[in-house]
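For this depiction, one protein chain was excluded, whereas all remaining protein chains were kept in their positions.
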Amino acid sequence: MKLRRGAVAACVVLALVAPYLFPNWRTQMALLFIMIVFALTWDLLGGQMGYNSFGNVLFFGVGMYVCAIVQRNGHFAYYPGLFLGSAAGAVAAVAVAAVLGSGILGLRGHYFAIGTLGLGIAAGELAGGWDFVGAGGGMVPPLFPGELGGRETFFYYLCLALAAVTLPVLRWLYSGRFGLVLNAIRDDEDKAEAMGLRTTRYKTTAWCISAFFLGLSGGAVGNLLGFIDPREVAFAVDTFGVWMVLMAILGGKGTLWGPVLGAVVFHVTKELFWTYLLGWQRVALGLLIVVIVVFFPVGILGWARERWPERFGHRIEGAP
Amino acid sequence: MTAMLEVDRVRKSFGGLLANKDVTLRVPAGGIFGLIGPNGSGKTTLFNSIVGQHPIDAGSIRFEGREISRLRVPEIARLGLLRTFQQTRIYSGMTCVQNMVISVAVSGLDWSSMFQRVPTADLRKAEELLEFVGLFPKRHLRAGDLSFGQQKLLELAMALMSGPKMLLLDEPTAGINPTLINGLLERLRRINEQFGITLLVIEHNMRVIMNLARYVYCLAHGELLAEGKPAEIQQDPRVLDAYLGSR
Amino acid sequence: MPKRISRTHLVASGGVALLLALAFAAVAEATGDEIVLGAAVSLTGKYSVNGKNTKDGYDLAVERINELGGVKVAGKPYKLKVTYYDDESTPARAAQLTERLISQDGVKFMLGAYGSGLTKAMAPVTEKYKVPHVEGNSAARELFTQGYKYLFAVLSTSDYYLRDAVNLAADVAKEHRKDPKTVKLAMAFENDPFSLDVRDGVLEDAKKYGMKVLIDDKLPPEINDMAATLTKVRAVKPDVLIVSGHEKGAALVVRQTGEMKIDVPMMASTHCDSARIAETMPRLAEGFLCASQWDRHLSYKDRWFGSADDYANRFEKRFNYPAPYQAAESTASVLVYADAFARAGSLDPEKVRDAIASTDMMTMYGPIKFDTTGKNTAKPMVLYQVQGGEYKVVAPKKWAQTKLVWPRKLSQ
Partner (left out) sequence: MENLRLLFDSPVLSVQLLIDGVLIGAIFALAAYGMALVWGVMGLINVAQGELVMLGGYAAFYLYRARIHPLFGIPLAAAAMFCFGWLLYRLVIFRIVEKDLFISILATFGLSILLQQLANTLFGADVRTAESGFGTLFLFGGAVTVAEIKLISFAAALVTGVFLIQFLRRSRMGQAIRATAQNARAARVMGVDTQRVYAWTFGLNAAICGASGALVAMTWVVHPYLGLPYTVRAFMIVIVAGLGNVTAVLATALGLGAAENFAGFIFGAEYQAAFVFGLLVAILVWRRFWLARERRYLQ
């Protein structure tokens, strides 16, 4: 227990001082936190509930656009604008999830995967045709008012805070009845229904929670990158949308820390590929994906758990 | 005695195959009832129709006087009519206790309880019921790691956890070690007497059903062939014919 | 239920720490007598044809300048070097890589990416770090209305790409004693910042003449077929069809108008030279008008490469394909730096920026002189027409090699 507290404390301290230790890496690290949020929120559905979504990036894009619209049309000062925009973005994302929930979450298995994929792509195409949000030309959120370098630090802490809130919230959710019902749906949804559980309510709620955090991160990322493109930033199904899945699987889906671990490993590996394998980075990424899913379908933590089950609190032998 | 479950001229076909042909039966509240019949006589189809697994083509099904033939599985389950499966269905990735605590009666759950931690009362009840079916020592094991017979017992315990009014059991003794069957029968009787749950049991083992049930319905070729006390059914030439003929 | 995850915590946090350390250890930067320019170019993704043109243009310029002894700054000779990353044709990546080039790799001078969308994302970054950013491949007008002080573009802005096509149409109408007002336009533009800007320019000039726009479609970037739009074109019978959609758009419109026998007297597109429509589909491409920033037949000259034609020959020898204008303008961006370094007499980014701002030079790519917003106002666009399988300059009049063929003859 002592060791664990120490490790957590060390992580917290490291995260807090990191922007001063490695000032050049602030944007990368901020994006890393966003990746962690991506993987965690995907795992809420894909890992815990067994609903493999390819379209979660939909909520990210909705949050990003709504935030930017509020900032642009609201005539607020920068910080109130960002705050209100992010809030509105999160609310909008939750609303979209709630409305779509009963229809889409009634799909099972790969139909759900493909339905959500269609949703994500359709949203990107719609935004790309709509002149109010700049159509294919994209949008530029307002410039950060602070001085040079302040922007990176600000968004570093914003993204850190986002990840730091998401993790314990999910942990708390998993520890109670909510998490158990999600697991039950994953293991055997028909049985859960036969036992009378209101599965649609739980599924929709889970989707809304996922959408909430994704909507918030959308607002932050839009401002962090300073440029919103409908297909390649906001509704980036073939990059962010798939990476979320990969990161969660890589770390071990259905675990709390797996997605975090997966996001870190994936993000760092990807950055290294992009730096050292110029021109071949996507070949390397493609290979990596194939290797991950073929050889580590249960992920790093899943593999560790199979190896040392007793360290993960699972008992194989009977009776204490 | 009021009828708890009334099945009235239920008809169900799959493609050209008529699986249930105008089946009518009335199950009164309070006892243990048997549903027998040779393989393919439409017993499981009837169970599926009752609990809302698939739509019926014609007829009506009433539970405590309420029409349920248009309701879907979870709605019927929340009324207190539950079934177990021939091939057991449990949440294999979770421990036995976890399996139990999410099987509490849903009617008592509202929005606010969604995010609650599991109340200790539920935990205690779960452990009691696991003790009752003899799985207490295994309570922290993954349900998927249990043997088939143990999974059946777990499924039964889960059904009890939600406090149903009536249970439809699909071959509870199949796959259970013969030496344990007597214990299981004893438990089923106690479920009926102590918990006051009406049981409707599909069973192949004639010895078991004659021993257990107070009243037996016999299906053959999708039709209700005979009904009556076990002793009467045992003597009924039509029933004997159906069984011998099916061999 | 107690979920024991203490070990999990440890494994996870240990992994995090290890990987972060690994990543941070991976940066090193050597600077001797070299000036390092940074560039994020599209080696993959939808702009990768032009991304390669861009990179080849930069490489040729750097090689040539180093061959001639490099750049003398305050009496000391320096060689040039470019650090590349692949932005995969996505704006998000481009912005991120710019940041990395500047803050991690210590690059003090940026070259441009290919594509306005990408530069839109990069400009705020270079602006923030006060790093000069000279580019030759991003022409969106919007880039020069933001008040950026460090962004300079050697090319004509994209709204000028196809204005000349509209003007030509008006001229033709006048020649035939018709009011330009009667000219009917059909337009299809790819839904990206560049093409939408081209559209703005066309719309502006069309409005000036009072022309009527009958069709105004936005083509999705992944379009594989234009049949729906072209059916509309056939239905409304316009006098001019204007298309902009990078190489794919150019190749598709040539191919499909040929196949569907769409008979419009004047058709114009961007990027048809880099799509090589005249080479691969000479029959179908006959008579097409193509916007170009530059042409080898223009009589521009400089001290590094000689004439535009010399440049084109050198390029073709080095890279085995004819020099597209995208390469020439990339080369010109490097030349601007070489000129500015020498004049600034310092490698201080501020001083270099000021030197760039006061650039007034002639290159094989054309005259370069920046206005206060950073765009090059000295160089005009040219318009080709495909005639007999070759690109011939037909506008502006001053550079025209030959006369416009109108109406365009439909291939049989």
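Here the chain labels run A, B and C in written order, and each chain numbers its own residues starting at 1.
To be clear about the criterion, a residue touches a chain if its C-beta (ideal position, glycine included) is under 8 Å from a C-beta of that chain, and two chains touch if they have at least 3 such contacts.
No experiment lies behind these values; they were computed from the predicted model shown.
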Touch with the omitted chain, as defined above, among A:224, A:245, A:268 or A:301: A:245
Hidden-chain contact residue, picked from the options C:41, C:107, C:188 or C:327: C:188
Hidden partner chain, touching residue among A:15, A:107, A:143 or A:164: A:107
Contact residue for the chain not shown (choose from C:197, C:217, C:273 or C:339): C:217
Absent-chain interface as seen on chain A, which is shown: 52, 103-104, 106-111, 113-115, 117-119, 121-122, 125-126, 128-129, 135-136, 238, 242, 245-246, 249, 279-280, 282-283, 285-290, 292-294, 297
Where the missing chain touches chain C, by residue: 44-46, 48-49, 51-52, 188, 191, 217-220, 222-229, 231-232, 234-236, 247-248, 251-252, 255-256, 259-261, 275-276, 280-281
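Just so we're on the same page, only the chains that are shown with their structure count from here on.
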Central chain (by mean CA position): A
From chain C, the most remote chain by mean C-alpha position: B
Leading chain pair when contacts are tallied as C-beta pairs: A-C
Whole-Å gap separating chain B and chain C, where each centre is the average of the chain's CA atoms: 72
Distance between the centres, which are taken as Cα means, of chain B and chain A, whole angstrom: 42
Approximate Å spacing (C-alpha centroids) for the pair chain A, chain C: 35
Multi-chain contact residues (two or more partners), chain A: 175
Residue list for chain C, restricted to those that touch at least two other chains: none
Contact footprint of chain B on chain A as seen in their complex: 172-173, 175-178, 180-181, 183-184, 186-188, 190-199, 201-202, 205, 254, 314-316, 318-320
Chain B residues within the chain A interface of the complex: 51, 72-75, 77-78, 82-83, 85, 89-94, 98, 101-103, 105-107, 109, 113-118, 137-138, 140-142, 145, 158-159, 162
Touching residues (chain side chain A, partner chain C) in the complex: 1, 3-4, 7-8, 10-11, 14, 22-25, 27-28, 31, 125, 128-129, 135-138, 140, 143, 148, 151, 174-175, 225-227, 229, 231-233, 236, 239, 255-257, 260-261, 264-265, 268, 271-272, 274-276, 278-279, 281-282, 300-301, 304, 308, 311-313
